[in-house]
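Let me begin by handing over the structure; questions about it come next.
What you see is the complex with one protein chain gone and the rest in place.
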Amino acid sequence: MPITIRRATVEDMVGMQNANLHNLPENYVLKYYMYHVLSWPEASFVATTTDISDSVGDELTIADENGNETKLDPNYVRQGEKLVGYVLAKMNDDPDQQNEAPNGHITSLSVMRTYRRMGIAEKLMRQALFALREVYKAEYVSLHVRQSNRAALHLYRDTLEFEVLSVEKSYYQDGEDAYAMKKVLDLEELKPSNYAHAKGAERIEDDFESDLLDATV
Amino acid sequence: MPRELTTLDNIYENNIGTLEVLTNAILPVKYPHEFFEEFFSKGKSGKKDTFFGQLAYYSEVPVGAVKAKLIPNKKGGVLQQGVYIEVLVVLEHYRSKGIGRTLLNYIEKESKRHFQHDIYVHVACDNEFGIEWYKSHGFAQEGDIIKDYYKDTTGSPDCLVLRKYIA
């Protein structure tokens, strides 16, 4: 199936860690994911496939005869639910910055390469930003992005309208510079329904009252 | 916000493989790996030469590239002072979309920035498309055909020199 976006749970952590190890150079032990999900349970989101038997053909085992080979793939959170992307978010809990207004931080965002160009990263981010604001009252959110990461830069700067604060020299282990980026969060503006339609298109919204089953209206 | 269909970006150490694949897929000449690596390594003289290079992306897919070398003066070398385009390629099916023009613009801009007025390029004699293209972009033939210029090629070993003067 195409992709479901939903909130990350403790059950997703191993899958998130696995996706991270597949896609990104910055990796963390599982406990770091636990720390996120157990401190800010509403802040992180995942993208998963949703079909029951979505794995035929990709596994080497001869167990396919047995019908249970899906279980052996580390990408699978549950049977038929393959994790293809996640955003790991937190609130700034640095004791040295206690006087700052509440603010969030995007620790890590990743979408499997084969699932790109579907807007998954944008959808994950929109949910996370909305949650940081709505649940945790974050006034702004910050993140770092590799200077050479064209796709991420485009997403943050152009699509999500983050501003570049500064360039942090040799931020990454391998010496690459990072853009430090920030976005001020406004609850009304962040509502996911604002982005349900293409930009500039006519916005027809559900009022929750109209009859969904009446074809004549 | 829609992105520009054609964009240029630097060549990084991490994606010279893309430059290599593009070059060797498009040109009949086989360039060795060192030819691409010299972007980031020191030349024979021990000094690092100055190269201008870009990858061209069509809707985020790498489809073209340019690699040019700055020849600062005439001292000793066979090449004229100026900027020398070593490779300027666009995949066959992405031509006539202005991508080559964009790459050439980049080289012209860099040439100006380095106070150079002459851009040179060698084109294989049987590369009619290339010769036409350069001519339509302000290049003119300079001197005679050079015999046996290309060693490792499946096409013609002879080449023409074309030059463009920029103010």
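The letters A and B name the chains in turn, as written, and every chain counts its residues from 1.
The criterion applied here is as follows: a residue touches a chain if its C-beta (ideal position, glycine included) is under 8 Å from a C-beta of that chain, and two chains touch if they have at least 3 such contacts.
In this text, contacts and distances are computed from a predicted model.
A chain of this complex does not appear here, and its UniProt-recorded name among "Cytochrome b5", "N(6)-L-threonylcarbamoyladenine synthase", "N-terminal acetyltransferase A complex subunit NAT1" or "ER membrane protein complex subunit 1" is "N-terminal acetyltransferase A complex subunit NAT1". One of A:Asn27, A:Gln97 or A:Ser166 touches the chain omitted from the figure, and that residue is A:Asn27. Touch with the chain that is not drawn comes from one residue among B:Val63, B:Leu88, B:Leu103 or B:Ile131, which is B:Val63. The residue touching the chain not shown here, chosen from B:Asn14, B:Ser136 or B:Thr154, is B:Asn14.
The hidden chain makes contact, of the residues A:Thr50, A:Gln97 or A:Ser170, with A:Thr50.
For chain B, the residues touching the absent chain in the complete assembly are 12-15, 17-18, 20-22, 25, 58-59, 61-63, 91-96. Listed for chain A, the residues touching the missing chain in the whole complex are 1-7, 9-11, 13-14, 17-18, 21-25, 27-31, 34, 37-39, 41-42, 49-54, 56-58, 60, 62, 65-68, 71-74, 76, 112-119, 123, 127, 134-137, 148, 173, 192-193, 195-198, 201, 204-206, 208-209, 212-215.
As a working rule, only the chains that are shown with their structure count from here on.
Chain A and chain B have centres, each the mean of its CA atoms, that are 41 Å apart.
Against chain A, the residues of chain B that register as touching in their complex are 1, 3, 9, 12, 14, 60.
Residues 148, 150-151, 154, 158-159 of chain A are the ones touching chain B in the complex.
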